[in-house]
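Comments concern the structure below.
Moving on to chain A:
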Amino acid sequence: MDASTFLIQCLNAVQYGLLLFLIASGLTLIFGIMGVINLAHGSFYMLGAYMAYALAPLVANTFGGGFFATLLVGVGLAVLLGYVLEWAFFSFLYHREHLQQVLMTYGLILVFEEVRSLLVGDDVHSVEIPAGLSGSLPLGEMMTYPVYRLFISGACLLLALGMYWVFKYTRLGMMIRAGSTNREMVQSLGIDIQFLNRVVFAAGLAIAVFAGMLAAPVSSVYPGMGDTVLIICFVVVVIGGIGSIRGALMAALLIGVVDTFGKVLLPQAAGVLVYVLMALILLWKPSGLFKAG
Partner candidate 1 sequence: MQPLENDATVLMRGHQITRRWGGLVALNQVSIDLKAGSLHAVIGTNGAGKSTLINILSGEFPPSEGRVELLGQDVTQWPQDQRARAGLGRSYQRNNIYPPFSVYENCRLAAQANDQKPWLWWRPAESAVQSRAKAEEVMARCGLTEWQDWPAGLLSHGQKRQLEIAMCLATEPQVLLLDEPLAGMGAEETERMLTLLTQLKKDHAILLVEHDMDAVFRIADRVTVMVNGQVIASDVPEAIRQNPAVQTAYLGEGEHAVNAS
Partner candidate 2 sequence: MDKFRRTALALGASLLAAGALMAPMSAAHAQATAPTNAKLKVGLMLPYTGTFASLGNAIENGFRLYVTEQGGKLSGREVEFVKVDDESDPSKATDNVNKLVKRDNVDVLVGTVHSGVAMAMAKVAKETNTLLIVPNAGADAVTGAMCAPNIFRSSFSNWQPGYAMGEVLAKKGVKRVATITWKYAAGDEAVRGFKEAFEKGGGTVVKELNLPFPNVEFQALLTDIAATKPDAVFTFFAGGGAVKFVKDYAAAGLKKSIPLYGSGFLTDGTLDAQGDAAEGLFTTLHYADSLSVPKDKSFRLNYAKTFKLQPDVYAVQGYDAAQILAIGLKATNGDVSKKAEFAAAVEAAKIDSPRGAFTLSKAHNPVQDIYLRQVEAKENKMVGIATKALNDPARGCKM
């Protein structure tokens, strides 16, 4: 592998790592911060991708909006959906054991899969890259690099910084972190924990949908796509250290490197590398790389 190919592979690794963080970011909220084992995270991501596909024509002929208008509409709907879902199915689960949440979210996966099949059918679709970003830059003498992937990486970095800033430096962030560590204490301080949970859950779902919509032009839209990202998202959150945004970003980049170079250098073992990485990290530091925050 000569120098230029190595550099391109590094770019691929970073780009996949950032994409992974984007997809897993919703989970860092619901699972990482709130402690809800949300198996339906993959379905939220799939919901986003299908929204990008299904909403585009509606938004286009209602008020002529393009990709970004659809994005806004989609995220808005997601916040509403998250609010309702939390109220209906999760508000009474916080005091019950984790496994009840596993059972509830397992049911949600099945329901989301079938509602998608009923509404949109089972065919494979794709979403147009927004006009301004559909170009690509030359990369080495043979390849070109799509501008849209760079845009996604940028959006992901912005999202990471935004989440980190909200949680570290704002009152809302502080309340949320306090709520996740000691629910009763926060309640006794007069903070409406019910509302707080609803906000965080809605935000978690909205970010997962946002990730789905943003990545749709690259990932394409097909049945069962949520299933393929579910496990890797949990790996990202857990390796990073549950509740740590910074940790999730580091973990995503680390997985990006291991997965990318694993495929090229150790193809026969490519399937197991990410899991070997997770096992090693958790056995070396049994609660992830970074502490919460």
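Candidate entries met the following condition: all candidates are chains of the complex that A comes from, given by their letters.
Criterion: a residue touches a chain if its C-beta (ideal position, glycine included) is under 8 Å from a C-beta of that chain, and two chains touch if they have at least 3 such contacts; residues count from 1.
Everything quoted here is computed from the prediction, not taken from an experiment.
A.B. asks: Using the contact rule from the top, which of the candidates 1 or 2 touches chain A in this complex?
C.D. replies: Every other option belongs but stays apart; chain A touches 2.
A.B. asks: Per the contact definition, I'd like the list of chain A residues that touch candidate 2 in the complex.
C.D. replies: 1-2, 5, 8-9, 12-13, 15-16, 113-114, 117, 121-126, 128, 136, 138-140, 142-146, 149, 218-225, 228, 259-261, 263-264, 267, 270-271
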